[in-house]
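A single protein chain has been omitted from the complex, and every remaining protein chain is retained in its original position.
Moving on, here comes chain A:
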Amino acid sequence: MNAPANPIKAPALPSSAAPRTPQWYVRVRDYLVQRTLPPVLIGGALLLIWQMLCSGPDAALPPPTQVVSDTWELIIHPFYDNGGNDVGLAWQMLASLERVAYGYLLAVIAGVSLGVLVGQSTWAMRGLDPLFQILRTVPPLAWLPLSLAGFKDSHPSAIFVIFITAIWPIIINTSVGIRNIPEDYRNVAKVLRLNGLEYFHKIMLPAAAPYIFSGLRIGVGLSWLAIIAAEMLIGGVGIGFFIWDAWNASRISDIILALIYVGVVGYLLDRLVAMVGQYVTRGTSAG
């Protein structure tokens, strides 16, 4: 089919292609200009302002250049281990992440189960919803003294604080998702006579997955917020206590570095849950 067209087209191709810039170059350049340039410009401007504001001799906070020079040892040796609390920032981060992982996973299991119960049973909803609405407004740290009293140990107490912080949005979103399953899907299940288990994993979970994952995303953000605060109080290894320790030793630059790390890890946690959610719920939006 193309054969007769080729002789005409062939000589035209090189002449038209030669002056044109390659396609990939245009795409990369556009991406850099449109996506990478704005944050780099704004970030640079903010660093400059910070540098100017904090460069005076009586400035309370160090400028960015001083932060980098003060914390250079911490930045280049994230995995050092001098025993006790004196370990690198990577270990501090991992200790915090481990607590979050335990508390958050427990919250996911309990939260989704309770959410399913409350979403499925009107009776359970009427009984449990007032309790949930009151308990979810309790600030995470307010649970800490109680859990220390109960567990008599700081490690499970921190995990409990994560758990109790993350569970409410998971319960509430899951139950809303289950209440919002379209009547049509329920009818399909009825006509097919799906049993409880089949209905649960073939209809209920996939239909409610977008709601469940928005709850999971809020939950992971909240638990990362709570762990820093909880660790400041319980001590030991962990990024929260590292910050508190740095404040007691007046190492302001260390605090700033730790805050940047906390922000980046929190962002990555959020992206991770969002990506898992996108993968699991692909195609779930009705079309």
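Please note the rule applied: contacts are C-beta pairs under 8 Å (C-beta built on N, C-alpha and C of every residue); 3 or more make two chains touch, one makes a residue touch a chain; residues count from 1.
Here, contacts and distances are computed from a predicted model.
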Chain left out of the displayed complex - its UniProt protein name, from "Tryptophan synthase beta chain", "Sarcosine oxidase subunit gamma", "Heme exporter protein C" or "Nitrate/nitrite transport system ATP-binding protein": "Nitrate/nitrite transport system ATP-binding protein"
Of A:26, A:109, A:138 or A:192, the residue in touch with the unshown chain: A:192
Touch residues of chain A, complete complex, unshown partner: 182, 184-185, 187-188, 190-194, 198, 202-203, 206-207, 209, 281-287
